[in-house]
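Some chains have been omitted; the remaining ones sit where they do in the full complex.
Each chain carries a letter (A and B) given by its place in the written order, and its residues are counted from 1.
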Amino acid sequence: MPGYPVLPEGIAYGGDYNPEQWPEEVWHEDVRLMREAGVNLVSLGIFNWGLIEPAEGEYDFSTLDRVIDLLHGAGIFIDLATPTSSPPVWFRNRYPGSRLVDREGRVIAGGSRHSFCPSSPEYAAASARVAERLAERYGEHPAVVMWHVHNEYGWANAACYCETSAEAFRAWLRERHGDIDRLNAAWGTTFWGLTYGSFDEVEPPRLGPAGQLTGLQLDYMRFSVEAHIANFRRERDIIRRHSDRPVTTNFMIPNCKPMDYWRWADEVDVVANDHYLDAARTDPHIELSMAADLTRSVAGGRPWMLMEHSTGAVNWQPRNLAKRPGEMRRNSLAHVARGSDSVMFFQWRASRQGAEKFHSAMVPHAGTDSDIWRDVVALGADLRKLAGVRGARVTADVALVWDWESYWALELEWRPSIDLAFRERMEAFYEALWREHVTVDFVHPTADLSRYKLVLVPGAYLLTERAAANLRGYVEAGGHLFVSYFSGIVDEHDIVHPGPHPGALREVLGLWVEEFHPLPEHGTVTLTGASAAGTPDAADTPGMTGTIWSERVRPAGARTVRAFADGPDAGHPALTRHDLGAGVAWYLATALPGRPADGGLREVLRPVLDDAGVVRPRDLPDTVELVRRGRHAFLINHDDRPVTVPGVTGVAVFDGTRCTGSVTVPPGGVTVVELDEEAR
Amino acid sequence: MPGYPVLPEGIAYGGDYNPEQWPEEVWHEDVRLMREAGVNLVSLGIFNWGLIEPAEGEYDFSTLDRVIDLLHGAGIFIDLATPTSSPPVWFRNRYPGSRLVDREGRVIAGGSRHSFCPSSPEYAAASARVAERLAERYGEHPAVVMWHVHNEYGWANAACYCETSAEAFRAWLRERHGDIDRLNAAWGTTFWGLTYGSFDEVEPPRLGPAGQLTGLQLDYMRFSVEAHIANFRRERDIIRRHSDRPVTTNFMIPNCKPMDYWRWADEVDVVANDHYLDAARTDPHIELSMAADLTRSVAGGRPWMLMEHSTGAVNWQPRNLAKRPGEMRRNSLAHVARGSDSVMFFQWRASRQGAEKFHSAMVPHAGTDSDIWRDVVALGADLRKLAGVRGARVTADVALVWDWESYWALELEWRPSIDLAFRERMEAFYEALWREHVTVDFVHPTADLSRYKLVLVPGAYLLTERAAANLRGYVEAGGHLFVSYFSGIVDEHDIVHPGPHPGALREVLGLWVEEFHPLPEHGTVTLTGASAAGTPDAADTPGMTGTIWSERVRPAGARTVRAFADGPDAGHPALTRHDLGAGVAWYLATALPGRPADGGLREVLRPVLDDAGVVRPRDLPDTVELVRRGRHAFLINHDDRPVTVPGVTGVAVFDGTRCTGSVTVPPGGVTVVELDEEAR
């Protein structure tokens, strides 16, 4: 199997390149500017199906040949795409049965990308043909160093509800459940008497009354993501017959909820990701870090590739804010710090036409007399100095459990409260740890956890028995586990585990829950201070305020560290600790915020981290981001004041200065230090 | 015809029982726990069509037989359901023409309940067959004491817009209007030239431009509710051929707007109702009382059955708040106080599977070591002590006019203001009277009103000439009538009564309206104080603030009690009184709130009640609920302080103590006193 890294040396730098939008004279300027900026890799041909196959079975590679030769001649490597995310107009018209149908039964129009059914056999055939032609032609081309299959699987056609999809779903169900009785049991169809007599009777979860079978809905999500994976596999396997270069596709971690990237992880030779800041967030760089850590985790800790991000504003958010000075550099280097071996952009040159013409680019509409272009050139220079980072790994002592199936299941209708939201809790915990300067991995709940000092479970509403046993084994072997409310409630079919909640975690947590008490909108509860003695009445710290949730915790082995001071569970446990085997299991029964230094998750987690022996810097502002990757320390200052970071000895790679014992990072700046051996 | 009560003695206590969700060993525990809790009635088989008829025409009653025998052996009576609210999956697949189609033309998927067309002849045939089999088999079974046809008619399929429905609608129109000219006149089709040439030309009011014929829309609502009633009648009449037990279905008063329960009232042998608290309300128990009073009124004052409510949280609201301590007991006894002879829950045992697994139950997920279970057992004991209440009636001196047709018509598009909402005004008046400790009946506007001292009309936008004559006759004979703005505007076809507004009520009110002045969003108007002399300039009381509405009232016999002090009608009447024949007719031309003791409806209504001779307790907190049912007084304390209620002499049934002259109800508590003869 082809491997990684894809470039002979250094960090890959470049972006999507769409020369078909421009006259040929512009290509030559492009190559000149790419060299000026230090671009060494471009993603080519992502949307050119209609150009290379202008009519069915008629191919025209003349333009592509010229572009590839031009790039090759300039020493720029190519991430060659199959154009299968945007089928040609003729395909749609010739195969109307391939059109995407939404949950309401509406046939989705063309004029954009992704408007095909992922289960369409006509699509499978046509995409395989064009992929094969490309692989045959360019599979051994020296400039082509990797393959970029499709683009952003699941962006607009995550699930289709047409009859072709329905038939494919029924086949998938037969495979998964074997016989209809097992399906009935899994989906709990005795409720409302919805028992199926045969697989033929199953419809997709199209628009219907409230209360649709949640097992049906979850299985349709699983089926749908697997339909996309099958499309990827088909192209990948064709390419592999003609090329030994690594094959990937660009993920959208974590902003494409329907794509379960744990399922995708093993399919690609290199994990690649697209990430865009959410301009409406207060600190969008924290979500960026989370995305990068999750991407690295999906990649199994191996280096990954940032395949797309932006030099400035995007075009598809309500208000597309430009990046502030230095922000593009900070973003880029944060991705590298967290494991990316590339910095790639959408796109090389800003379009004059089409849906994304107001999306920023490496060459903006304004041209090269612009801060964006100067920053692009400077970043290219920076990255050349980071060549030594390539291939290095990031290690983490702490893991957050992230399971897309739980994400899906938690947000189906008719949960105890609409304020129960997967990302809300995941991000609160991530932010608390980020601000405490703790680097985290993300893990599937059935992963090997033995390497972690602390594992946190903020949103595992759905948790299989196998996963629960894994968590329990981790604790018994000495691990520290921290669980948030409404975790471990249902199994993989959304069936409540037997007995009191949280059925899958009662034993490891040493407690059970008598009744949920979701709070009214904007409602709060107060928690008592914590007591080292386990008697919250004699608290050593002040109280704090929870939101969203309260519940009646009944200890059965756990001891109470904080209690509810008011609300429906006043006097009952809010935060508990259970010593089990060689380890510890904590439980928190309300929602605390991730941001403030005191009175929220950070305050709760500090003693938990200490207990678990998680070492991290202290007394640093929570606006500075510190990440170790191999022998390099990345120090990213998100504040407008300089920050001095102690404990850093080595050579600052951008300016070559030595740091002895500490380094001062300028406002908004990034310092990368190659640490001395003894300082690592 | 079979009659009421359904049980040999006492108040019925129990819930929906769905043993098909559980293995048989659980059934035995169920029966043991039912006996512990005092359960004497369960609703059985509501959703088991797919289980008892697993393929078309193939029946399997073995499970049902065993469950019925088990319950019978334990002395638990059965409210046996026909399972026709949730047809089997095979039915849907075999008869695709039976599928529900929504207003936008979308075929509604399965995987939930209620996704069939109420006019489907295939549904009619299939539901008749299964009902007949059940009735044949269990019609004389000694444990089966009543029939529960279907479940919650109109929950998701209140109206269907398929072609079958369209054809049925046309037949219904022929029957109702006789010839097409009468339909044209009724619907006012000359506006926009929408005249029909024949009944064949009529389409249902499917998705269309704004301004669709309101007569068409109202008739479609009438047609649709009658389609459901026809389905009920079919099953009921089949059952009656095989069983002499009372037949009912569970209503959803008042939270299913499309179901005109006045039309339903005479169809059932016993009125049964489902009621759930709206957790987002400030005082949800007042809406509960309104629902109970309206249910009793639909039942013609006879005892009725609370068929479903909840021990704790439901699962389908945005935030499903648990009940507070004592709330389930207060809710249950409030229903009994207002005429229910049963307290039934959805459901007996909390599901592990299906759409409602987070709905509370009598046996919660937490099991029997829980407050919910202890409260369930205690309530069973309470209810045994209330056996003597069974069959007793509640009487009221005051009536509120409630007409579903007016509810429908008022909330069609293109009224003078979107703030005109039926429930808003009905609830404001209900709340004012509740807080003044006045028990009310609800009446259709054509009902015999002679028994009432005061009749209030908060939202009779649509009022027929016959209804208007009824109200006038009531006043002339000495009744007191209180009318709120925008009442009596249109006839049954939504055609404006001739002449100035309010056409149907001008004469009885002694006034006419020159122009409506809806207020802007959040706009207010001030009312002068009231003057006993009818000269608001010399007011005896302070002013108050109205919302939503102002209008130019032109007196024609009425005298002004309060005037508008500002706004578009400053100086003109806001509250008037008209002495007519032996009675009085009041009119209020703006929206006042129902809650505050002063400055709102309560202040306006106090002299009206006095004038009408309505006796009620004074000087009691407005958080205590007082209801007389037969020889029992129910005293429900919704506050967290004890309250002492004077004028109560008798025996408190729960603890057997005697009260002489007054009784103190503990915080959150309920005291029921069997009054001495002389104290009644």
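Operating definition for what follows: contacts are C-beta pairs under 8 Å (C-beta built on N, C-alpha and C of every residue); 3 or more make two chains touch, one makes a residue touch a chain.
Owing to the predicted nature of the structure, the values given are computational and were not obtained by experimental measurement.
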Given the 2 placed subunits, let me have the overall number of copies in this structure's complex. 3
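Criterion: only the chains that are shown with their structure count from here on.
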Based only on mean CA positions, could you tell me how far chain A sits from chain B in angstrom? 49
Going by the contact rule at the top, pick out the chain B residues touching chain A in the complex. 18, 20-21, 47-51, 54-55, 83, 86, 88-90, 92-93, 104, 106-115, 155-157, 279-280, 312-313, 315-316, 318-322, 324, 351-358, 364-367, 369-372
Using the touch definition up top, name the residues of chain A that touch chain B in the complex. 104-105, 187-197, 200-201, 203-216, 413-419, 493-501, 512-521, 554, 568
